[in-house]
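Reviewing the structure listed below.
With one protein chain held back, the other chains of the complex are shown just where they sit.
Should a chain be cited, it is by its letter among A, B and C, assigned in written order, with residues numbered from 1 in that chain.
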Amino acid sequence: MSNNGPSPDEIRAIYARMVLIRKMEERLSADFHAGKLPGGVHLYIGQEAVAAGVCANLTDADKIASTHRGHGHFLAKGGDPKSMMAEVYGRENGICKGMGGSMHVADISKGIIGANGIVGAGLAITAGAAFAAQLDGDGHVAVCFFGDGASNQGVLMETLNVTSLWKLPMVFICEHNGFSEFSPSATVTSGEIADRARAFPMHVNVVDGNDAVAVWTAAADAIAHARSGNGPAFIEAKTYRIHGHFEMEKHMLSRPYRDEAEIEEWRGRDSIPRLAAHMIEAGIASDSDIADVNARTDAEVEEAAAFAEAGTPAGPGLAPSLMFAEGGAG
Amino acid sequence: MSNNGPSPDEIRAIYARMVLIRKMEERLSADFHAGKLPGGVHLYIGQEAVAAGVCANLTDADKIASTHRGHGHFLAKGGDPKSMMAEVYGRENGICKGMGGSMHVADISKGIIGANGIVGAGLAITAGAAFAAQLDGDGHVAVCFFGDGASNQGVLMETLNVTSLWKLPMVFICEHNGFSEFSPSATVTSGEIADRARAFPMHVNVVDGNDAVAVWTAAADAIAHARSGNGPAFIEAKTYRIHGHFEMEKHMLSRPYRDEAEIEEWRGRDSIPRLAAHMIEAGIASDSDIADVNARTDAEVEEAAAFAEAGTPAGPGLAPSLMFAEGGAG
Amino acid sequence: MAKQRLTNAVNDGLAEEMRRDPKIILFGEDVEVSMTGDTIGLLDEFGPDRIRNTPICEATLTGMAVGAAASGYRVILHMMMANFIYTGFDAIANQMSKLRLMTGGQITLPITVMCGYGGGRALAAQHSDTPYSLLMNLGGLNVAVPCNAGDAKGLLKTAIRSDDPAFFMVPGGRGGEIGEVPEGDYEIPFGAASVRAEGNAATIVTVGAMVRHSLEAAEALAEAGTQVDVIDCRTLVPLDEDAIIKSVAKTGRLVVVDEARDRCGAASYIAALVADKGFAHLKAPVRRVTVANTAMPYAPAAEADLLPNPETIAAAVRDVIA
Partner (left out) sequence: MAKQRLTNAVNDGLAEEMRRDPKIILFGEDVEVSMTGDTIGLLDEFGPDRIRNTPICEATLTGMAVGAAASGYRVILHMMMANFIYTGFDAIANQMSKLRLMTGGQITLPITVMCGYGGGRALAAQHSDTPYSLLMNLGGLNVAVPCNAGDAKGLLKTAIRSDDPAFFMVPGGRGGEIGEVPEGDYEIPFGAASVRAEGNAATIVTVGAMVRHSLEAAEALAEAGTQVDVIDCRTLVPLDEDAIIKSVAKTGRLVVVDEARDRCGAASYIAALVADKGFAHLKAPVRRVTVANTAMPYAPAAEADLLPNPETIAAAVRDVIA
């Protein structure tokens, strides 16, 4: 590591962001099971340290692309909880006017060029954003979050090639959360994912994705590498998806595809209490600070939900008018 | 190397095959420039040692898939020169009834499941054939020839993953001939291609593609590895394309994309005289044996050209009837 | 006749065919756990040689289907949802649909590609497409689109037994719907439309999920005294042109209902066919009830507004008989 890790302020901000992601998603989970959401939701619970640790190193001018499991990335990059919640509710006041929904939350003004329902698609889009960043020439980077499952899509190798060839300022963040939908990673993924990146001239690192400080530190290096014109960087973050692939799965699958014991084991490594313990131990936060964060976040989530509930459901007519910048559905 | 290299008989057979490929293509080149061919041709001249060295290790029950530059693979795998020539002429007596042409020569009875006009497409098709071979369970393999340019298509990584995951009997033969169409490899390919395979659990080797004996030896190992159920193997053969990307290029391009000196240098490493010298030195062929091969091959090429010339140009009506096995153009 | 969910009928069809023919293999993403239930239990019965759960790599999966089929296997490729065929589109468009011609008929490709299609479930733009017209334009591919459990099983069997590549596309929202399924083994032939309702006033031609909406429209019209033919194409390639023309010869009026986007959709092809071969019979403009040329929005009301429904279908019929 060539940096000294996050400052106390940074750690506190990361922690707050992780709690926000967790609580927003717990709310979405409850809302889903209460039948309040129009579509399905893929929750990020358990992986918060990755989004928060990485995005703490980014500015609004840096871009991120994300996955079907994109709430965490959206919130970590500074997306507004209210308009995200409204989007998932399918409301006109949603960040995408209710047109995208959970799988497609995006806020261009924050550099969030979009979650994506197509596994692997974000990689090429990010390479394009990194190309743009290189041409802009002002040191911005483009970061792609993608899963271990997505790592089996050929577009990974293609983007490793083109970004290293052109020294594009792209940062690859592979979130190895153990599953490719309902398939345990080992049953679909051969070899080590980081080795795929090591076949190319780039900065590569593997990190504990449930350790926010470690993620921040690795990301700081990777992003600095990319920012300074040295080309792409790759981080494989080992983590675990605590909830199902999507919340609907309990109603759909006829048998489980993983052990409860495994889930419990990973709950024991939960990045949020872990970071809280670290902060207390390091004397940079007290129990009451932690309680404050929780309370503030609860209020923020309440507010987001109220905003969403109050929004008008997106209705007829809007879609065709949104297809073309220059008007008309063609 | 775990084998002792090709036997004298094998070497002589490889040599004869290389000469056949060379002379067939020199004829096609002349025919093209004489305006006798309906479409374009991508010639394999300079790379003969790869196809011949690899295919000498295969039987008709083994499958190969090939590229737009497929004449050499077709002939090396035992495809009939007459029906290949007729195919390139667009005749009804062509191996594909004149429907495929130069880029699509195939002979299923010989395990040649097809040349392919789509760069990289053969990789996934071969993985499917390797899957079939695994299910057949009788030790056959499926071999894919592909270029350095094709190695930048993501399907390479996808097939490396799935074949190593499932231990499929697939052999990857990357023919690194210096160019991806008109782009020198270094301008489009980052890192070492063989390293892409090394990221997966498989047998990987890099070989001088202009040395037929070295290719045979490496291929024998790789194919034995795959045949015995150990999963895929990968060979990167370094070689050079002596002719243009296609014969048409002289008429199309406004400026050269490579040095004459470079071409001359590689002509100096021509695999055919090199193998001849080796045979003479090793005492397994005499000058007059070499002359015999040349003479016999000239006659064979003449015969193939005569067969093609005598064929009826494939005409109307055939195409729609060939679309479906069960009849009708749907 | 037994009552079954469509997805269970498909599951039975797959198992029955795999029992019949040991050369059948099936692979795709998460076919082991089986989200919709269509492949459930197959791994247990047929083992990991014949049922393979794959990595996410659609470009390779479609290509592998071609390679395995060209090597003597009868392949069922499970692509989950129709939007994912785009990711594997090269081997569909450049290989599967063309190789037989390109090899002068040497290659036979007995491939069935399965997927769910269509909207109506707030899955948003990337999980709601109805892309059969793209496949129809490629040539070389059969396309079956069942509307109910019984047809699903019969068409699936025909697809699997065929020596040609076929897409078997199930309406995404209909997997849970219960319908009659004949006992025993049966095939439903390709290219044979089913006349689901009869009448002289107009012809509705449709397919897949839109059959039910069309039948509801027909019922509503019947209550007002208008009887219409409702023709379910069942397969879009081959298409039962005769059934369509015959009906239009009787009614003189045609409404085509299609869940796909309008432009160059199946509806426009069917309308064009009739405007050519059935022109002499036509007494009114040929109407298409389709989806605007728009990606599918997430919000349910926005989505519903785009999809044909019994009211919009009935309105189109009233229009052409006015």
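Throughout what follows, contacts are C-beta pairs under 8 Å (C-beta built on N, C-alpha and C of every residue); 3 or more make two chains touch, one makes a residue touch a chain.
Please read these numbers as outputs of a predicted model, since none were measured by experiment.
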{"item": "Touching the absent chain when the full complex is considered, from A:Leu43, A:Leu58 or A:Ala106", "value": "A:Ala106"}
{"item": "Option from B:Met18, B:Val54 or B:Met99 whose C-beta touches the chain left out", "value": "B:Met99"}
{"item": "Sole contact to the chain not displayed, among B:Ala13, B:Ile108, B:Val188 or B:Ile284", "value": "B:Val188"}
{"item": "Contact residue for the chain not shown (choose from C:Ser71, C:Thr87 or C:Thr206)", "value": "C:Thr87"}
{"item": "Residue ranges of chain C at the interface with the undisplayed chain", "value": "59, 83, 86-87, 89-90, 92-94, 97-98, 101-102, 124-126, 129, 131, 133-134, 136-140, 237, 260-261, 263-269, 271-277, 279-280, 282, 284-288, 292-295, 297"}
{"item": "Chain B residues that touch the omitted chain in the full complex", "value": "38-40, 90-91, 96, 98-104, 116-120, 149-150, 152-154, 180-183, 187-189, 249, 252-255, 257, 313-320, 323, 329-330"}
{"item": "Chain not shown, touching residues in chain A", "value": "63, 65, 94-100, 104, 106-108, 113-114, 116-118, 121, 123-133, 135-136, 142, 154-155, 158-159, 161-162, 165-166, 319, 322-326, 328-330"}
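One rule holds for everything that comes next: only the chains that are shown with their structure count from here on.
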{"item": "Joint neighbours of chain B and chain A, given as chain labels", "value": "C"}
{"item": "Chain located farthest away, centre of chain A as origin (C-alpha)", "value": "B"}
{"item": "Innermost chain by mean C-alpha position", "value": "C"}
{"item": "Where chain A and chain B are represented by their mean Cα positions, the distance between them in whole Å", "value": "45"}
{"item": "Cα-centroid distance, chain B relative to chain C, in whole angstrom", "value": "40"}
{"item": "Intercentroid distance (Cα basis), chain C paired with chain A, Å", "value": "36"}
{"item": "Chain B, residues touching no fewer than two other chains", "value": "154-155, 158, 161-162, 165"}
{"item": "Contacts with 2+ other chains: residues of chain C", "value": "54-55, 57, 59-60"}
